[in-house]
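What you see is the complex with one protein chain gone and the rest in place.
Chains here go by letter, A, B and C, matching the order in which they are written, and residues are numbered from 1 within each.
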Amino acid sequence: MTSVAVGLSRDLAAKRVMRAEVQGYDIAVWRDENGGLHAWNNRCPHRGMRLSHGFVRDGHLACLYHGWHFRKDGGCAYIPAHPELEPPETISATVFSITENAGVIWVSATDTAKAPAEDGEWEPLRSLSFACPPEKVRHAIENTPFAGQLPERAASGHLTAGSTALLVHCAPLGDAETLAHLLVAAGTSLAGRKALSRWCETARESAEAGPA
Amino acid sequence: MTCGAILTLTGQLSAESALPWIHHRGQLLNLAGWVRREDDQTIRMALAGPEPLIEAMEIACSLGPGDVLVDTITRARHTFDEKPDTFVML
Amino acid sequence: MTFTLYNYVLSGNCYKIRLMAALLGVEYETVAVDFYPGMEHRSPQMLSLNPAGTLPVLTAGDLVLTETQAMLTWMATSFDTSGTWFPAGDPALLGVVQQWLGFSGRLTQSAGLARLHSMLDWPVDGQAACAAAVKDLRILERHLTDRVLEGGLWIAGETPTIADVACFPYVALSPDAGLEHDAYPAIRNWLYAIRGLPGFVAMPGIHYRHEGTSGTNG
Partner (left out) sequence: MSREYATNDWYPVADAARMIPGHGFTTRLLGEPLEVSGSFENPVVTARDGRMLPVQVRYGHVWTTTGSAPRPLFDIAEADETDRTFVPCGAVQVRCSPLRAVENFLDIAHFPFVHTGILGEEPHTQVAPYKVEIREDADEVWATQIGFHQPQAAKSATEAIETRYEYRVPAPTTAVLYKTCPPKPEAWDVIAIFVQPVAEDMCIAWPWMALYDDVSPYADLVQFQQEIFLQDRSILENQKPTLLPLDPRMEIPTRCDLTSVVYRRWLKRKGATYGALTTAA
């Protein structure tokens, strides 16, 4: 599995940029005005500024430092210091593969990004950071009771506790952190969602409390 | 006929990295023409392309790869008999 | 002129007042106070105005305010004709606003101090301030996530309030202390929304959106 979950679709609206880490690469993830997703090496080819600090304008991602604009295919579209110049197509951001499915955004730095097929209908709950590695997060999530009972792992991979179902995708963030992307079964009530949100905070307490 | 420029670099240019580095930069800037080594201290190139990109080439080459030291870089006008469409190492 | 702000350009608390005034479209005068390196906020002149020796200080005629939350309340009730920035008529909403105004004071002591330490080598325990800031960022992320689940965006209610203005600066500036927003999607989207409010002004460390060709936010 070379694709990594970098965020929930809900949390990255059109014309927004965020930073992610995928297989050791620093990545700028952005969504264009038509909803299309893009994942680039997080470095402006001009002078190395992180593109995740940039802004989306005219269907381009622009670097905050000198305002170089890059098209959706990564090619440089405009250099403000030389407004008369039509930049050659050889000047380009480094583009990675990105896709989204069932409310989750997936990026691969080495391959074509693939999202796992999901059974059932899922809706976004939240992305939650844990100050510990993914293994500890998974262990804590499976061992923190929800409404008095331990979650069980269904054959298709999601967790169930009574009538509640939760889908969790974990990805490392830096050396010591994990970002867990959580989804709930479609139709879960607002009170149910908030209760699950509290439950995963409890799981975080226990994940972070254990030995490093 | 296509107008362009001849750039002549002088300095400590004997490193093997010099020509491939310049070739890579020429391709990155989508310039056409050629580059060749004259001797250990001299590299010459002929470039065709938009003026800001020829300037960008000149600026990048003045710094060059880590193991060369460019002392001077001079520029002269050049006319290609036929419009070049690639950048080649001679 | 409506009031005078004793101002330090790098202070997140002073920025709350500049931002609020910009969002309300209120003109005011500033007096620059050399907080750093001059420590002018501790000068006899400034201490006679504000014995606590903090910034900002707001004066309007005989009125002297030295607490940021009081200034925001005074500004909203004085200049906001819409009545939405300080929802005085809705007790429950007002309670939530006051709750997060209080929280904004915590942010000054956590993320604010972490920033001063990282940027100006302020003599405080930088690690402790960062740990406290992470705790506070998590608390705010939790609340804003609940708001998203409810279909909302702002800290309280359907429109921005002084609580959003009060919490905004030190959260937005936390990367100055190395505390990035990568792990806080709800905070990121809320910060972005505030940066898009009509009249928004930037400060060092908080940029304009630059999405329109006119440069700032146009």
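By our rule, a contact is a pair of C-beta atoms (placed from the backbone, for glycine too) under 8 Å apart; a residue touches a chain by one contact, two chains touch by 3 or more.
Being a predicted model, the structure only gives us computed values, none of them experimental.
Hidden chain, full complex: it touches shown chains A, B, C. Here one chain is not drawn; of C:Ser118, C:Thr145 or C:Asn189, the residue touching it is C:Ser118. Residue positions on subunit B in contact with the hidden chain: 21, 24, 28-29, 52, 55-56, 59-60, 62-66, 69-70, in rising order. Residues touching the missing chain, restricted to subunit A, are 26, 42-43, 45-50, 53, 64-67, 79-83, 91 (touch as defined at the top). Those residues of subunit C that touch the chain absent from the view are 8-10, 31-34, 36-38, 40, 118-121, 175-176, 178, 202-205, 207-208, 210, 213-216.
Convention: only the chains that are shown with their structure count from here on.
Across A-C and A-B, the chain pair carrying more C-beta contacts is A-C. Spacing of subunit B relative to subunit C, judged by their CA centroids, is 53 angstrom. Across the assembly, subunit A contributes no residue in contact with two or more other chains.
Within subunit B, no positions touching two or more other chains are listed.
Only residues 7-8, 10-13, 15-16, 18-21, 53, 55-57, 62, 64, 67, 125-127, 129, 131, 173, 177, 179, 190, 193-194, 197, 201 of subunit A touch subunit C when the two sit together in their complex.
Considering their complex, residues 82, 84-86, 88-91 of subunit A touch subunit B.
Across the complex, subunit B meets subunit A through its residues 27-30, 49-50, 52-53.
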